[in-house]
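Starting off with a structure, shown below.
Other chains dropped; remaining ones untouched in position.
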Amino acid sequence: MSFENRPDGRSPGALRSIRLTREYTKHAEGSVLVEFGDTKVICTASIEEKVPGFLKGKGKGWMTAEYGMLPRSTHSRMDREAAKGKQSGRTQEIQRLIGRSLRAAFDLDAFGERTLHLDCDVIQADGGTRTASITGAMVAAHDAFGKLVKAGLVPAIPLRHFVAAVSVGVYRGMPVLDLDYLEDSGCDTDMNVVMTEQGHFVEVQGTAEGDAFDRATLNRLLDLAQQGISDLIKLQKSSLGLT
Amino acid sequence: MSFENRPDGRSPGALRSIRLTREYTKHAEGSVLVEFGDTKVICTASIEEKVPGFLKGKGKGWMTAEYGMLPRSTHSRMDREAAKGKQSGRTQEIQRLIGRSLRAAFDLDAFGERTLHLDCDVIQADGGTRTASITGAMVAAHDAFGKLVKAGLVPAIPLRHFVAAVSVGVYRGMPVLDLDYLEDSGCDTDMNVVMTEQGHFVEVQGTAEGDAFDRATLNRLLDLAQQGISDLIKLQKSSLGLT
Amino acid sequence: MSFENRPDGRSPGALRSIRLTREYTKHAEGSVLVEFGDTKVICTASIEEKVPGFLKGKGKGWMTAEYGMLPRSTHSRMDREAAKGKQSGRTQEIQRLIGRSLRAAFDLDAFGERTLHLDCDVIQADGGTRTASITGAMVAAHDAFGKLVKAGLVPAIPLRHFVAAVSVGVYRGMPVLDLDYLEDSGCDTDMNVVMTEQGHFVEVQGTAEGDAFDRATLNRLLDLAQQGISDLIKLQKSSLGLT
């Protein structure tokens, strides 16, 4: 059976080739190159020994995320946000999503008054950069907390549960998993899902680009996402040597 | 049976008192004060006789939205975004959501090279400002298009279908509809749903503020949203004299 | 005798219909909707329990004002200042004027190290928004200080004297009081006057839009302003139940 509808011939429920490369750069406490097919994102986790003002003296930690794209990570060159002097609404939306997702994965009460900065920088974009970012940042954060454990600064990695993210959508009438750029730009419905290893939802963000979608379609998309995320979390754990 | 769990005694599936006041201010082509309980938003629709550069000469129209809060619409005073010199990530996220939702309601090919600017300004906030904005902006846009029809500039209101929006969430373990501020700030899961009059989804945005939520909870929340939105669309139509 | 020269038939020395609605929104310590005819401004007064850096430790209070217009408060839609990333020179000029005027009305030494933030947001503009703002902010500030008195935090409202403001101008050769938009955009000379209940000047700002004006005209305009402000202060006091 062949799936001619998907540009790269994948079956509807197939992920692209996923790779997680740890210790990708040398300075950050956690540094991961995450690849979802041709989408490539450098995720670093940096530990800072203080928290934002609103948390000072409460004994809690904080995690925050920033996201960026190199100007020519995309098909045609985008203006550099630093040169324009502001981050787009899309950028801010994505970095808020990454931050919320990662704060759901770890116990903010269990690593002292520290901030973990997650930086997700897209060096090559081919669809799904935000879900790749979340999936890679999970591993980078785990590595950074591992450094704190090794240094004796926290007793254990403050893990609540693994989280990963994937996109799903309706492409040419067919619900599919992990859309690449060609699918993403041609799809009717686009949904990003962040889930825990227990199969619970951290975030569900679905948008009808063309026609509104019905409940049955929503359910089929969530099924696809659940399977994909389960596989992604296995890959995260295996890259960390946890299985 | 009483519902002591909700601060204002509403049953889990009850909307707050909803009011839509048309022609609230005199200059805009459409101007609606929308009230969801104590949440009050002025939604105006303004017609501009041109489109953004990327649409010039294509014979299509455009709709875009902006959102703001008066500094003391909230419990404690917020800084004025115009004075700070930038809109927050939250503001941008909301105005992008309003724009996408309204573009789903109307046929952009059917009102010429015009832009409809939707401005949603919160004068009093008590939870659910973004869903109130979408619900009110729908009526304001309808009124503005009505002016174009009356002026003989377009043959008919370019309506695809009515849309409305509502929040749902899990408050003290119980799925509830249309959260007010007290519920919203204490809830575990918060979801904003935008639907058409056919009961199809335009947007689903759910976030686990505390624990991740399971599929059964998601389904219960979507049921509540569907019922609430159905009622809101009845109110929209009735305020427009369409029923 | 009829006054055909003024678009709405008012006599040269007549104010528009003035309304002051207290407790217009629920969160602010003082909240007033002020209406000068079709000009409508929400004025809120918010108390903050600290002062700017330059006043710290001096036992004095501070009052400051901000001003904004909803994008479609005007005949044609204006760009949103928060979206443009800066306040116009006109906006800054107006909010500086409001701040100076209100600081003249109250005794900054008599309410502790607190800041009173005045926010004047125009929801519908028809001329005279700055003078309406000052007149309404006076009542909002009085209400806010009343809350401090009721809470036992200050012994008495730190009132020096009431202030109100009105515009005057030369319209079609005739000095008139309280110009609406039609008059304002067609007038030769435009003057904004802020006075105390004693009939003393706090601010006089007159500009010749067309021909320069002579001393006799100036005097006639000041006479009109003095009468108008006297009436406005009566309305302020009556709305506060002080007469």
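By written order: A, B and C. Residues from 1 in each chain.
Keep this in mind: a residue touches a chain if its C-beta (ideal position, glycine included) is under 8 Å from a C-beta of that chain, and two chains touch if they have at least 3 such contacts.
None of these values were measured; they are calculated from a predicted model.
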Same sequence throughout, 3 chains drawn here; counting the entire complex gives 6
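Simple rule for what comes next: only the chains that are shown with their structure count from here on.
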Neighbour overlap between chain B and chain C returns none
Outermost chain relative to chain C, judged by CA means, is A
Per CA centroids, the chain at the heart of the structure shown is B
Residue numbers at the chain A-chain B contact, same meaning over half shared and different meaning under half, come out as same
The distance between the C-alpha centres of chain A and chain C, rounded to whole Å, is 51
Each of the following residues of chain C touches two or more other chains, namely 85
Residue set of chain A touching chain B in the complex reads 86, 89-90, 92-93, 95-96, 100, 104, 161, 191, 195-196, 198-208, 211-215, 218, 222
Listed in rising order, chain B residues that touch chain C in their complex are 25-28, 31, 38, 40, 42, 44, 46, 48, 66, 68, 70-77, 80-83, 85-87, 91, 117, 119, 121, 123-125
